[in-house]
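As you look at this complex, bear in mind that one protein chain is not there, while each of the others sits in place.
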Amino acid sequence: MTVRAGTQTLVDDVTLEVPPGMFLGLLGPNGAGKSTLLRTVYRMIRPDAGVVRLNGEDAWRRAAAWVARHVGAVVQDMPAEFPLTVRDVVAMGRSAHKALLEPDTPHDAALIDAAIALQQLGEFQHRTFRTLSGGERQRALLARALVQQPQILVLDEPTNHLDIHYQLSLLRFVREIGVTVIAALHDLNLAAMFCDRLCLMDRGRVVALGTPEDVLTPARLGEVYGVDATIQRHPRTGTVWVLPG
Amino acid sequence: MSNSAVDRAAHLTTLRTAPPSRRRARGIAFPAAGASSAGRGRFLAVTVGIIALLFVCALAGLMVGSVSIPAGTALSIVVHWLSGGWLVTPDWREAYEIIIVQTRIPRVILAAVVGASLGVSGMVIQAIVRNPLAGPSILGVSSGAATGAVIVMRFGLVTLGAFTLHIAAFLGGLAALTIVFWIARTGGQMTPTRLVLAGVAMSAVLSAVTSLLVLTSPDPQLAARVLFWTLGGFGSAQWKLLPIPVIALVIGLAIMLVQARRLNLLMAGDESAVALGLDVERFRRGMFVLTAALTGITVAVSGVIGFVGLIMPHIVRLLVGADHRRALPAVALLGASFTIAADLVARSIIAPLELPVGIVTALVGGPFFIWLLRRDARSLGVVK
Partner (left out) sequence: MRPTLVFGAALFALVPAAFAQDHYPYTDENCGVTTIYEAAPERAVTLSNNATEMMLALGLEDHMAGTSYMANLQISPQYEAAYNAIPILSPLVATTEQLIEAEADFVYAGYPDGFSESRHTRDQLHDLGMNTRLNTEGCNLGRFGFDELYAEIRSVAGIFGVPERAEALIADIQSTVAEVEDRVQGVDPIPVFIFNGGEDTPRAVLGNTMLSHVVGRAGGANILGDVDNRYGSTSWEQLVEQAPEYIVVFYSGTASGQVVDDPDTNLGQARIATLEANPIIAGVPAVEDDRYVLISSVIGQPGPSSADALERLARAFHPEAFAD
């Protein structure tokens, strides 16, 4: 698949296959094309060449709502202009499942309640979204993606704005719920801890694809990030541990 | 973690449930009702309040005019008219009945329809440009519509058909909105400031064009007619003027309500809206045309009445929240009440002279807009 913007090629002839249930981490320096690649998955950007297949179907041959019933995304823009309550924001996730005039059913309410409870947003649910802290906002957006009942969860820098406690609990959570996850991550160690597979990108191309052990080598990190890094094993979890410098 | 593992598991299971089949009877008690029924109670209370307000404003609108008709008589005439002549035996001058039925009732209805149309248009425009400072008059839609109408009058194109004025107003509004949107989006991010500035610039250009058309016109009445168009009023209300704006409002509001859930998604931002399953570009284009049509028709019958479409949505969101399924009906009712009240003030404050109603709405709306700008600036300052 290829995505261009003007003369620039943002994603250059990338082929990726993510089997159900896999947690795939996208790594790479700023501008590597991670976000662009993710945007093709939730049908924000149409690839200039190639296709995005979900369960074998071309996403651009199906309606946006169909894609949204399969892919939930946590994106960067925040619905802070209008006085939407946290519950309003989470409830938006049900939209793709609803016919035009269909009212919210008790089933929808139960899903929303569950997502709010799982993200520990119960006490905020009637507050307006814009009064939340960065971390609370991020959790609300994850709750919104959850009520979409997606098979694939797309996360673009999900740990931004989160303290270490919530970084860990968010990633642990999405791992636990058993959906396919594609996440763009900055933190190499978090990626190594939670992802089944890593995809290292640079200037729109895939540099390496495989297990954390295969992908995170000092040579590649030097080549892509221009840093001199030492790779060790985490003393407790046994996962790959990157020590820069 | 405060959640017990059992709770967690239960919630996760809930998240995986499919919606119950529609044929199956619902046997399970759902816990969610508590939160949203409190919201529903508030919504109902607010709605009843606004309907009462609308009723009071409409009644007052029927009582006041340049001929003073005793309130009792006015009320009897209204009841007589509403009941189709069944309930009250006429014991008043026929002239009074004509005044109420032929001038005041259509005037109040026109004001209500225009107010409701502007309110819902404003709310939808704010959602599609994702900017609560937008509105039909701020974004130049109203001036565009007025210019369209003036072009038709200036060049005597009214002869092309009864709806020429409406169509020209609609096209003018659409053109203005498209240009403003295009200016604001050129070169990257569309910020609220750029949008408002583009709208202001557009309005200034359009009012200059309108003035030019008027000053070069041989028709001495054009100036008076254009003054009416640029400041708005309901003085020309007649029953036969009502069908088009009423039909436009009914159809427009129906479409908006059907699309209310999607309109909600627009408030989340383009990226989110797409991720939530909305074909943003196409949907926005459709809503663009719809609001321009509604605003254009409003302008064609009553001229430019500013600020209704800007401030009513704000007040409604404060009262019932931002969800369009609730906010749209509420803003239609509140916009109607406000415009009837503004018209009432316009025609009674310096009686027997009438102020253009646009002056009254601007006097109320202007300060509100300034307050909004200040509040927004402050809250943005805190966030950044």
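In order of appearance the chains are A and B, and numbering begins at 1 in each one.
Following the convention adopted for this analysis, a contact is a pair of C-beta atoms (placed from the backbone, for glycine too) under 8 Å apart; a residue touches a chain by one contact, two chains touch by 3 or more.
Just so it is clear, the structure is predicted and the values come from calculations on it, not from any experiment.
A.B. asks: Please provide the labels of all shown chains that the missing chain touches.
C.D. replies: Touch partners of the hidden chain, whole complex considered, are B.
A.B. asks: Taking the full complex into account, find the residue in B:I98, B:I247 or B:L318 that is in contact with the omitted chain.
C.D. replies: B:I98
A.B. asks: Using the touch definition up top, pick the residue from B:G61, B:G144, B:G199 or B:G233 that touches the left-out chain.
C.D. replies: Within the whole complex, the residue contacting the unshown chain is B:G233.
A.B. asks: Quickly run down the residues of chain B that touch the omitted chain.
C.D. replies: 65-67, 93, 95-96, 98-99, 102-104, 218-221, 224-225, 227-229, 233, 235-236, 238, 240, 352-354, 356
Methods note: only the chains that are shown with their structure count from here on.
A.B. asks: Rounded to a whole Å, what is the gap between the Cα centroids of chain A and chain B?
C.D. replies: 39
A.B. asks: Flag every residue of chain B that touches chain A in the complex, lowest number first.
C.D. replies: Result: residues 1-3, 7-8, 10-12, 14-17, 19-20, 26, 28, 30-33, 35-36, 126-127, 130-132, 258-259, 261-262, 264-265, 267-272, 274-279, 317-318, 321-323, 379, 383 of chain B touch chain A.
A.B. asks: Please name which positions on chain A make contact with chain B in the complex.
C.D. replies: Going through chain A, the ones touching chain B are 39, 42-44, 63-69, 71-73, 75-85, 87-89, 92-93, 95-98, 100-101, 104-115, 117-118, 120, 125-126, 130, 141, 144-149, 154, 169, 177.
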